[in-house]
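Before any comments, here is the structure.
With one protein chain held back, the other chains of the complex are shown just where they sit.
Order of writing sets the chain letters: A and B. Residues in each chain are counted from 1.
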Amino acid sequence: MCLAIPVRVISIAGDEAEIDIGGVKRTVSVVLTPEAKVGDYVLLHTGYAIGVVDEAEAEETLKLLEEIVNLSEIH
Amino acid sequence: MKALALLIISMERNMSNTILLAHGSGGKMSHDLVQHNFLPLLSNPILNKLDDSAVFEFSGHLAFTTDSYVVSPIFFPGGDIGKLAVCGTVNDLAMSGARPLYLSLSVIIEEGFPLDELETILRSVKAAAEQAGVSIITGDTKVVNRGQADRLFINTSGIGIIADGIDISGANARTGDKVILSGTIGDHGIAIMTQREGLKFEVPVESDCAPLNKLVAQMLETSPDIHCLRDPTRGGLASTLNEFARQSLAGIVIQEDKIPVKEGVRAVCELLGFDPLYVANEGKLVAIVKPGDADKVLAQMKQNSYGREASIIGEVTGNHPGRVVMKTILGPSRVIDMLSGELLPRIC
Partner (left out) sequence: MKYIDEYQDSELARKLATRISNHSTRQIRLMEFCGGHTHAIMRYGIRQLLPGTVEMKSGPGCPVCVTANADLDKAIAMAYLPGVTITTFGDLIRVPGSYSSLQQAKADGADIRVVYSSMDAVDIARNNPERSVIFIGIGFETTAPTIAASIIKAQQEQVKNFYLLSMLKLTPPIMRKLLEMGELKLDGIVCPGHVSVIIGSYPYRFIPESYRVACVVSGFEPLDILLCVARLVEQIESNKPGVEITYRRGVKPQGNVKALQLMAEVFDTSEADWRGIGIVPQSGLKLNSKYRYFDAGTAFEVSLKPVREHAGCRCGEILRGVATPPECNLFGRVCTPENPVGPCMVSNEGACAAYYQYGAEYE
């Protein structure tokens, strides 16, 4: 349960941030993600950012996926 | 016809800048306007007579349609209820293969409605009618108490002529036919939805509201034997394809990766949990054509500004009659049903 979409933080003012996804903008709350910075991607759920997307981990996961499928091709 | 009156009383004649109950009562206030502000906007020989009925000569195979417009908000990115009222009825006629000729325009307005907003809506009506090449030849106005008409309701009815040999119906789809979509889906519904209280997003998406009769005329010139035509309004593309499938007792297969969706529409759909297949369109059409004609009809559509992003999205099959199946982006297929209930945002 949990429709949460990665959106980009364009500006922050206190507990609120302006986010952008595909050109769509909205003011959301970042009270749950005080560590969020401008330029970060956050997971947006019902108007609140619930977590900051870890870019490094995202890369790792994609790499892992490539490795796994390449391994299976060798088999 | 005197009642077509609407009520934009010129500044010198009236202190009020809002609609009053008296504007709908057929008396002097109703009359005055028509002459000074109204007729000039929608003027044509039939309307100008201001008789109780519009009278005109006619012979041939006719199409007749009616629709009421209760959209809220009445002003939205890309248009307003006036533009919608003209385009919606023009398109219904066009989807039967008719050349739209005449429209009626009935308006029900809440007391207290600002006159300048009414003027804006009427200008939209005029612009859309001109673009479509139709005339408003008769109409009516009523004014109701505050709160009884969600600001303003419009009904338009329309008449058009169908040329000989044109036979378009949802029941005409045949195995092997190709399914063509004229452009991106979901624009109108998302433009409206994001204006609603509680769902406000700043969206770079406008309603696609547009008159499609000239596009259809060009398509029919290229291929007079088009089998089916429909504009996927409420219920979206999914519901329209299901209607065709049921009426024709045929199966329809479409490919998800061939269906164009604007980025902003996709983003809002992801955020609110909508499926673009079910979101309303007001300036798009779906055509089902013989396989041999598909490529040339497509090429013709792309020449028209309302068909630039047209694509062949699928075909009619003998399998699963009455059902629509979509091949998803990863390969597996899933059944696409009609819309059940209302399109509602979800958290899940």
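Just so we're on the same page, a residue touches a chain if its C-beta (ideal position, glycine included) is under 8 Å from a C-beta of that chain, and two chains touch if they have at least 3 such contacts.
What you are looking at is a predicted structure, and each value in this text was computed from that prediction instead of being measured.
**Student:** Among B:E130, B:D150, B:E202 or B:D337, exactly one should touch the missing chain; which is it?
**Tutor:** B:D337
**Student:** Looking at B:L47, B:V143, B:I259 or B:L272, which makes contact with the chain not pictured?
**Tutor:** Touches the omitted chain: B:L272.
**Student:** Mind listing the subunit B residues that contact the chain we can't see here?
**Tutor:** On the side of subunit B, residues 197-199, 263, 266-267, 270, 272-273, 328-335, 337, 340-342, 344-348 touch the unshown chain.
**Student:** Where does subunit A touch the missing chain, residue by residue?
**Tutor:** The list for subunit A reads 1-6, 8, 21-22, 29, 31-34, 41, 43, 45-48, 50-51, 53-55, 57-58, 60-62, 64-66, 68-69, 71-73, 75.
Please note the rule applied: only the chains that are shown with their structure count from here on.
**Student:** Can you work out the whole-Å distance between the CA centroids of subunit A and subunit B?
**Tutor:** 38
**Student:** Taking the complex as given, what residues does subunit B use to touch subunit A?
**Tutor:** 200-205, 263-264, 266-268, 270-271, 273, 346-348
**Student:** Show me the residue ranges of subunit A that touch subunit B in the complex, using the header's touch definition.
**Tutor:** 1-3, 5, 7, 21-26, 44-46
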